[in-house]
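Before I ask anything, here is the structure I am working with.
Only one protein chain is missing from this complex, and each of the others stays in its spot.
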Amino acid sequence: MTQSNSRTYRLGEIVAKLGGELIGAPDIEIRRLATLESAGPGDLSFVTHAKYLRELSNTRASALILARAHKGATTLPRILCDDPYLYYARAAQLLNSEARPSPGIHPQAVIETGAEIAASAAVGPFCHVGRGARLGERVVVGPSCTIGDDAQIGDDGRLGPSVTIYPRCAIGKRVIIHAGAVIGADGFGLAPEAGRWIKIPQTGRVVIGDDVEIGANTTIDRGALDDTVIEDGVKLDNQIQIGHNVRVGAHTAMAACAGVAGSTRIGKHCAIGGAARIMGHIEIADHVTITATTFVTKSIRNAGTYTAVLPAEPAREWARTLAHLRSLERVSKRVHELETRSKPSTRKKR
Amino acid sequence: MTQSNSRTYRLGEIVAKLGGELIGAPDIEIRRLATLESAGPGDLSFVTHAKYLRELSNTRASALILARAHKGATTLPRILCDDPYLYYARAAQLLNSEARPSPGIHPQAVIETGAEIAASAAVGPFCHVGRGARLGERVVVGPSCTIGDDAQIGDDGRLGPSVTIYPRCAIGKRVIIHAGAVIGADGFGLAPEAGRWIKIPQTGRVVIGDDVEIGANTTIDRGALDDTVIEDGVKLDNQIQIGHNVRVGAHTAMAACAGVAGSTRIGKHCAIGGAARIMGHIEIADHVTITATTFVTKSIRNAGTYTAVLPAEPAREWARTLAHLRSLERVSKRVHELETRSKPSTRKKR
Partner (left out) sequence: MTQSNSRTYRLGEIVAKLGGELIGAPDIEIRRLATLESAGPGDLSFVTHAKYLRELSNTRASALILARAHKGATTLPRILCDDPYLYYARAAQLLNSEARPSPGIHPQAVIETGAEIAASAAVGPFCHVGRGARLGERVVVGPSCTIGDDAQIGDDGRLGPSVTIYPRCAIGKRVIIHAGAVIGADGFGLAPEAGRWIKIPQTGRVVIGDDVEIGANTTIDRGALDDTVIEDGVKLDNQIQIGHNVRVGAHTAMAACAGVAGSTRIGKHCAIGGAARIMGHIEIADHVTITATTFVTKSIRNAGTYTAVLPAEPAREWARTLAHLRSLERVSKRVHELETRSKPSTRKKR
């Protein structure tokens, strides 16, 4: 997260590690990635779309990442590649290898007996790790986290501050969880009895695969009986809500504030837009895109893009649209009347 | 939350405690509840709807909870009852009595002078309990909670990790609050003055009744002057937002991500769907159902179901619907023109 511990790389080194065709001096030192607008000497910038090419003339970047097709768009030192956005991601990873805290358990952490914490793991101050919990190699746990009894965090996991992992939840390898996320709180299970709600114990777990990222203040409920499952490579943004017994398929990404109600199964490689909502007890196929703010009310069997979005309008225009929407019944009747009136005359002609 | 401390029950014991008609051997040992699909030996499963009866032939459950009408649907040992879902809830409660932590205050908690904590209560590590705060009998407070000055938690309350109770808030008996919930932060009270916002001190409290459950990362704001009130038996799911001076009537349930703006009063026994939004300064009657994602803009005087939901469609279909919606004005004009054109001719005939 911080750049302070990063070292510089020469252009030649970057290309040696990440590929691409270098046009320019390989010994130019690169300090960081930057946008075209804010780049200065020592910065490597990039163009992800032709429409930004006109900004090239103003950039102060020391070098650029460009698509091969844009080879001639500048005389600055440049790396040509197939996918500049992906190359930028890789280069940023290279230049911003995060500073890892020193291994060890902070003296102000409380570790219950029977917890197993790898010697290479780092546990921050004010963390509580329950009985039987297991933290893998190189796991980093930020301050004030709670890891419940018998919970597991796989190798190279990283938890931000104030994350809660409820008991028995199982988290895979290389999982990143940002501050305030809550994994494994009780699902919303209630049975009605004479106007009151009887709580149904939530005895399933949350099981999270490898290479998952979970945003700040996101909540994933434990299953009622069976588990809630987040498969490998899933990326969840901030403030997402995943209900009990949901399954999110591998490599699906969800933008912030999306919500999935209980027992729904979402396919692999889906893209769920921000604040989209998905009803409970339905199934979404693989490779489905749901646009931001859309509400999915029934199962989707085929890949494709699904939406139901009303874009904002000036209030006066919207008031008219809404009035027309409410007069639809009347318009329909008027059309019917016109048809009736016009048909008899037609009949007469026969 | 964990099953580890549960003991087994015989079918005969279960029926003796919870009622129902047992068909089968009363000494069959039951270890846990399970779904039809995942059940194995030692598991008690259940059928809540006729459509699941066909799955009975494949289940490996040791016994079943069935509606009396489905008595003949299996030859497995079974408990017949009026409401299998409610019976499941009761049986799950019986088999999953939660392990209570030992009473006492963790040495790594900070308790200010003047706080009163029952000897039977358990306060986890890294909790801060303010002056004059009172925790009732058998209250359990998870790690890293903050209980403000003069706040109260009634008997048998249970707080998950990292819960914040702001000063002076009063919480009833048997209230469950999940991780990350924030009770009593300032309401959003601002007075405009020459283009700037002047903060209005929020001096009311949050008052929560008995048997309330509050989901992970849910926020309930304190009142501006009077209190925000959550009545007995209310169930709030995760990531719900309750504005200042709202009153939620007894036994109302709200699904995740619902939001209620300031000063609104919601009746008793209402059901508010996920991500539903309710405007401020309105009143909702008792026994009102609001469907998921619906926005309520004005008071609702009568019981019933209210909605305004646009279900997702394939993007191409939605684009057409939207285009038609925007052409409503034109269609309406064309209908009017047709009417005008058809009427004169009618008049001529007279």
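The first chain written gets the first letter, and so on, giving A and B; residue counts start at 1 in each chain.
Keep in mind that, in the parts below, contacts are C-beta pairs under 8 Å (C-beta built on N, C-alpha and C of every residue); 3 or more make two chains touch, one makes a residue touch a chain.
All figures in this text were calculated on a predicted structure; none of them were measured in a lab.
Novice: Of B:T35, B:T59 or B:Q239, which one is in contact with the hidden chain?
Specialist: Spelled out, the listed residue whose C-beta touches the missing chain is B:Q239.
Novice: Out of A:Q152, A:N217 or A:T264, which residue would touch the omitted chain in the full complex?
Specialist: A:N217
Novice: So one chain is hidden, and I want to know which residue out of B:L76, B:A118 or B:M279 touches that hidden chain in the complete assembly.
Specialist: For the chain that is not drawn, the touching residue is B:M279.
Novice: Decide which residue listed in A:A179, A:I198 or A:A303 touches the omitted chain of the complex.
Specialist: Looking across A:A179, A:I198 or A:A303, the contact with the absent chain belongs to A:A179.
Novice: Tell me which stretches of chain A touch the chain missing from the display.
Specialist: 1-4, 32-35, 37-38, 83, 85-86, 88-90, 92-93, 95-96, 98, 106, 108, 124-126, 142-144, 160-162, 176, 178-180, 211, 213, 215-217, 233, 235, 237-239, 251, 253, 255-257, 269, 274-275, 292-293, 309-315, 318, 322, 325-326, 328-329, 331-332, 335, 338-339, 342, 346
Novice: Since one chain isn't shown, list which residues of chain B touch it in the complete complex.
Specialist: Chain B touches the chain not shown through residues 108, 110, 126, 128, 144, 146, 148-150, 162, 164, 166-168, 180, 182, 185-186, 188-193, 195-203, 217, 219, 221-222, 225-226, 239, 241, 243, 257, 259, 261, 277, 279, 290-291, 294-298, 300, 304-310, 320-321, 324-325, 327-328, 331, 334-335, 338, 341-342.
Following the convention adopted for this analysis, only the chains that are shown with their structure count from here on.
Novice: Centroid of chain A to centroid of chain B, CA atoms only: how many Å?
Specialist: Once rounded, the distance between the two centres reads 25 Å.
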